[in-house]
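A single protein chain has been removed from this complex, and every other one stays in its place.
This part shows chain A:
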């Protein structure tokens, strides 16, 4: 993988911030966009903007082909069996809410159990919390090991036959833990539960095969994988999606409408009420092409190297605590003794380095870590070891600066 050639495709990276060349270490929040994606959006709006699945004019046909073509790209990206299993949503959050509201309301009853983990992002936590409250089901948490990993024995113990849904992140946005989805899916299925996978932090960074994982639902967001905001994917096994009711009603999703009753279109359109996210889907399609061209295995290997290098360098810094396991995805969450993460982020920003500070939408996990907030540096295919060197130097500066002002 030639990082310099990749960087050349990301115009935003070539700028100074506060007088220093930008180091963008916040891709876990949202990634930057390469020219092929920006150009695909531009071309759509300039050349064939039109509504889809309506009318017979030429532009409409072009837009429909591009929109459905993006669905085929997403199918291929996940190795799903059929395009009917690919539903476009606004992002991971709305995909997970769709599963909780539609599948969840239909299949979860009082006395049933729903299982998640302590490392979930709020968007894979609150929909299940709400579902449990609405149905009288019990929400249970799989505990974490000290290093932030999951022990399959705990999965075995938590997933009882009363469990209907197991919902879990593929990769933690805080710890970087990569969860053994295939094994957890096997346990869930043995106990008669389904498994819902939050792939927001895995889909951008590694090859995913939904048939191999044998997951029932899987959700991801386009904006974290070089695509535009406002588009995401819900993958669902066809036999499950077929039984499910839509949660949004209106145009585009209906078959026949009578005065007092209506029927729905077939999959996947029954879940896509209203004018769909046409430009977003086309942009996502371009992002998938781009990532596949670079190669997801190459991207994963590059990020692994960056994360291991960052861990190594940070281990040499006194007073820096790093959270999460050694084997991890491309991000490092940490704290500097005596310096609040906001202050760390401000010092780094003054050096042109963008990191995230806060609770990362994972308040229960912050409690588990016994911190109120943390700082996080997250890497992507366009980042380099030299940038990590600058990051380490800036951390040293932050430590010095605060020891000086104190």
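Worth pointing out:
Here is the rule we go by: a contact is a pair of C-beta atoms (placed from the backbone, for glycine too) under 8 Å apart; a residue touches a chain by one contact, two chains touch by 3 or more; residues count from 1.
We adopt the following convention: contacts and distances are computed from a predicted model.
A single chain of the complex does not appear, and UniProt lists its protein name as "Zinc-dependent sulfurtransferase SufU", one of "Zinc-dependent sulfurtransferase SufU", "Inhibitor of KinA", "QueT transporter family protein" or "Small ribosomal subunit protein bS18".
Considering the full assembly, A:347 is the residue among A:52, A:114, A:347 or A:388 that touches the omitted chain. Touching the missing chain, out of A:36, A:295 or A:358, is residue A:358. Although one chain is not displayed, chain A still touches it through residues 18, 340-343, 345-347, 349-350, 357-359, 363, 366, 372-373, 397, 400-401, 404-406.
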